[in-house]
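Removed from the display is one protein chain of the complex; every other protein chain stays in position.
Presenting chain A:
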Amino acid sequence: MIAFIVRRLLQSLVVMLVVALLAFSMFRFIGDPVNQMVGVDTTEEVRENLRERLGLNDPVSVQFGRFVVNAAQLDFGISYQHKKEVSNLLAERAPATLELAFLSAIFALIVGVPMGVYTGLHRDSWLSKVFLTVSLVGISLPTFLIGILMIFIFSVWLGWLPSFGRGEVVDLGFWSTGLLTVSGWQAAIMPSITLGLFQMTLIMRLVRAEMLEVLRTDYVKFARARGLPNRAVHFGHALKNTLVPVITITGLQLGSIIAFAIITETVFQWPGMGLMFLQAIQTVDIPIMAAYLILIAFIFVVINLIVDILYYVVDPRLRIDRATAAGH
């Protein structure tokens, strides 16, 4: 197990290096950061001087090497636009993104799993059909459109929920949370639903398919034959056995939720890392872009690792296979 984790960590290091290299080879094509840092009246001399001092005139390989050496020491430099240390900026913005991702994932699970179970058990009921139709909307409409629609219905039309921002935030020193205030919760409702809708649909359809599959198996028939109540059969035996793929997908999707929060954060002006990343692209703020991409790669790697470990816990067969394999 430990050897497995160590091997995985080494692999992840390679993944992150590759991501950084790809990122750096792309940065050359997104424009000149210096033009975004000064006004139009600034002379070419001053611009060239700044470019030189920022090291932007060095070959990509040199810039990349410098970045890797600094990043290894957790130093991501100063943001060109914010004039602030990138690590501090990311630390400031991370709570917003993580809270949003967490709420979305919870929403997707809490709503998606029961809906999946229901549609799996009652295939032909009209409610199942409604669920399936609604879920089709969730999967086919782009995120920003859902967000904008919700804003127009719930903020402009009904006036129930705020259209932007995070509400009142309580600063706990190391973490700023919106979960301790009423306005914070109000502000979180629409973004988390927007962000979680796709995942919810995915989980619902997955649970439904798995349920249909599992309900046909012999052990479920046997459980019924034993006279176990429906509840115990459905939730104790059937649902439990659908959970392996659900955990995989939820886990992997958590990474995408964090990474793709960019669009939701922009629509709702949610002050998280994704919004900052998008603005960094517009202003060619290379230190932020580089650090963000590395961070996202890291999150994906860690989540994959956790999912793999969870497999071990949930599925005893994996453990036995490994043990017997080792025995040979």
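Worth a mention:
Here, a contact is a pair of C-beta atoms (placed from the backbone, for glycine too) under 8 Å apart; a residue touches a chain by one contact, two chains touch by 3 or more; residues count from 1.
Throughout what follows, contacts and distances are computed from a predicted model.
As stated in its UniProt record, the chain not included in the shown complex is "ABC transporter substrate-binding protein", which appears among "Cytochrome b", "3-oxoacid CoA-transferase", "ABC transporter substrate-binding protein" or "Ger(X)C family spore germination protein".
Within the whole complex, the absent chain has one touching residue among A:152, A:175, A:222 or A:235, and that is A:152.
From the options A:78, A:244 or A:299, the residue with contact to the unseen chain in the full assembly is A:78. Of the residues in chain A, those that touch the hidden partner chain are 29-32, 35-46, 49-50, 53-54, 77-85, 92, 148, 151-152, 155-156, 159, 162-166, 266-269, 271, 275-276, 278-279, 282-284.
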